[in-house]
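The complex appears here minus one protein chain, its other protein chains still in place.
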Amino acid sequence: MAISKEIKGVDEACKDVKDGMTFMLGGFGLCGIPENCIEELVRLGVKDVTCISNNAGVDNFGLGKLLKKSQIRKMISSYVGENEEFERQMLSGELEVDLIPQGSLAERCRAGGAGIPAFYTPAGYGTEVAAGKEVREFNGKPHILESALTADFAFVKAWKGDTSGNLIYKATSRNFNPMMAMAGKITVAEVEELVPLGSLDPNEIHTPGIFVQRIFQGRSYEKRIEQRTVSQNK
Amino acid sequence: MAISKEIKGVDEACKDVKDGMTFMLGGFGLCGIPENCIEELVRLGVKDVTCISNNAGVDNFGLGKLLKKSQIRKMISSYVGENEEFERQMLSGELEVDLIPQGSLAERCRAGGAGIPAFYTPAGYGTEVAAGKEVREFNGKPHILESALTADFAFVKAWKGDTSGNLIYKATSRNFNPMMAMAGKITVAEVEELVPLGSLDPNEIHTPGIFVQRIFQGRSYEKRIEQRTVSQNK
Amino acid sequence: MLDKNGIARRIAQEVQNGQYVNLGIGIPTLVANHIPEGLDVEFQSENGILGMGPFPIEGTEDADLINAGKQTITALPGAVFFDSATSFAMIRGQHVQLTVLGAMEVSANGDIANWKIPGKMVKGMGGAMDLVASAENIVVAMMHTNRAGESKLLPTCSLPLTGVGCVKRVVTNLAVLDIKNGAFHLVERAPGVTVEEIVNATDGALILPEVVPEMSL
Partner (left out) sequence: MLDKNGIARRIAQEVQNGQYVNLGIGIPTLVANHIPEGLDVEFQSENGILGMGPFPIEGTEDADLINAGKQTITALPGAVFFDSATSFAMIRGQHVQLTVLGAMEVSANGDIANWKIPGKMVKGMGGAMDLVASAENIVVAMMHTNRAGESKLLPTCSLPLTGVGCVKRVVTNLAVLDIKNGAFHLVERAPGVTVEEIVNATDGALILPEVVPEMSL
């Protein structure tokens, strides 16, 4: 029989989170973020956490909610515009921030999940990002050594999932979720639709269930749009 | 409009292959191998090539056909059992062979396609594979530095593909094909079914067309089974 | 002098048939609107789509389908979605052939700064550092001067760098300039703009050809 990862709900999903832990949170902007888990982390009031997430939400949604309650000690991100409270906390020194190139962030999460402790990339050579990092030339081009990232918990959001933790994402909400799912010591997946074992085509799964420890069907997804841009009907 | 990669057939697919080139060939055993391209390479009689492929086929099928005609100067593989002619050529010194761990082979191809020139892995530490390679400890565990692999041509086989080169593989015939598709300077995809643009669900594509330069519908797939194992009907 | 759409229109001329192109936020995004009919080009957005189409018709927006600027978009026939690691494999592996992005400063040796003003503005680099470190062909789209009227084409960048020696061409509201051998080389001037205006607005070393053609748009 397949190994079941199904849990009852978000409270069980966030069981054992502790102050000072490192979390990964999937999503790009507000697209594909684990809304239910973020709400629960706010409710639990867990503090001094390090959050690895490409963005930091907006002032009143997504990770912005954790920021507002000063639950985050350190952010590891690539882009943190669109959030005034974030900028205030960072410039005042309340919040420690590690900004890293988006591709390096994605690859470092994948490496963490894949047992690759470090790799070389050209991104960031000659910039602040390279400070303190080994530089080595390959094919005449300088590269810097980047290390793997892992987390105590990875919170990811998928479109569909089955009870053994297999996940399918929709459109561009996939983004960082698959790599972060790989890199969590405990990976929690919240899905819009939890389906029975055997309902997903094994050929179409984006995240194999082996990477997921807990899965539940989330509720009341708001799926807020950051920049609603439209074309005129011709 | 999407960029078309469609070509007429296998002769156009293998245009510009030259003696002494490095080829990648997808497949694991005889599963998911580019049968049409292999036949064409045999027909063209291209010589002194280096082949990067997990296996070397069997005596009279797959890469075994190229071996039999002594077209291969060097093989980079992880497992080469099941092929007596291979063993003979290797032991006699006619064929140069670089055996590397399967996971390192897969990751080195991916790295080649992803612009990662090198990475650390624990696989092979303390063995012949580590000879001449940098060793470094991470988290108290020794790792070796492995470099990226690329090829002049990558030949891959998919189940379905569209004219812009998007590919979907079936079951375990996926294996090395996606990484090799990424790592070819020219990637040739042969597919069982070439479908019109827009026929594939963009959420279900395994290899994005950006990695593929030429695509055609292959013919007369034999899809030979190496070990036909069956259960008794209960 | 060009407006933002004019800059985008000029950059659209840089795009070649069969290219995969990544357009940054701001002026670069507008380039997509000016690609000539009949040119086969696919746009990559680094958050995870290839084959990005125009904005959706009102009422059909999908929160799960956005571009790197977090704008709602559509997917064209032949489009494909993928994760961020695969997206940057495309970029770092040089499968994306042309990158167009904005800048706060560009130096005469091709350095670019566009992600941080120390103590003042820290948005982060997003995918820009990966893009500029990887792409063979990088075109910067920006205004020639900042709001204070100071040149953004400098001998060396004063702001923290995004990448070193990577910018090949700059298209501004005033001119097209190539970067080589540690200098800006004036290639074209915008309609109605004089060489003198360009010289005055350029702080980095500037090489002038004998004749400076006006852009044809």
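For this structure, a couple of remarks:
To keep things simple, chains are lettered A, B and C as they appear, and every chain counts its residues starting from 1.
By definition in this document, contacts are C-beta pairs under 8 Å (C-beta built on N, C-alpha and C of every residue); 3 or more make two chains touch, one makes a residue touch a chain.
If you're wondering where the values come from, they're calculated on a predicted model, not measured in any experiment.
Listed by label, the shown chains that the missing chain touches in the whole complex are A, B. The residue from B:Gly32, B:Pro117, B:Gly184 or B:Gly218 that touches the chain not shown here is B:Gly32. Remark: the omitted chain is touched by one listed residue; of A:Gly62, A:Gly124 or A:Gly209 this is A:Gly209.
Hidden from this view is one chain, which touches chain B at 28-32, 54, 77-82, 87, 90-91, 97, 99, 101-107, 109-110, 121-129, 159, 169-179, 206, 223-233. In the full complex, the hidden chain is touched by chain A at residues 1-4, 110, 112-116, 162-164, 166, 182, 197-198, 202-203, 205, 208-211.
Here is the rule we use: only the chains that are shown with their structure count from here on.
Of all chains shown, the one whose average CA position lies nearest the global CA mean is A.
The chain with its Cα centre farthest from the Cα centre of chain A is B.
One simple way to say how far apart two chains are is to compare their mean CA positions; for chain A and chain C this gives 28 Å. Looking at chain B, one finds that residues 114-116, 202-203 touch two or more other chains.
Chain C has residues 49, 75, 81-82, 85, 88, 91-92, 134 in contact with two or more other chains.
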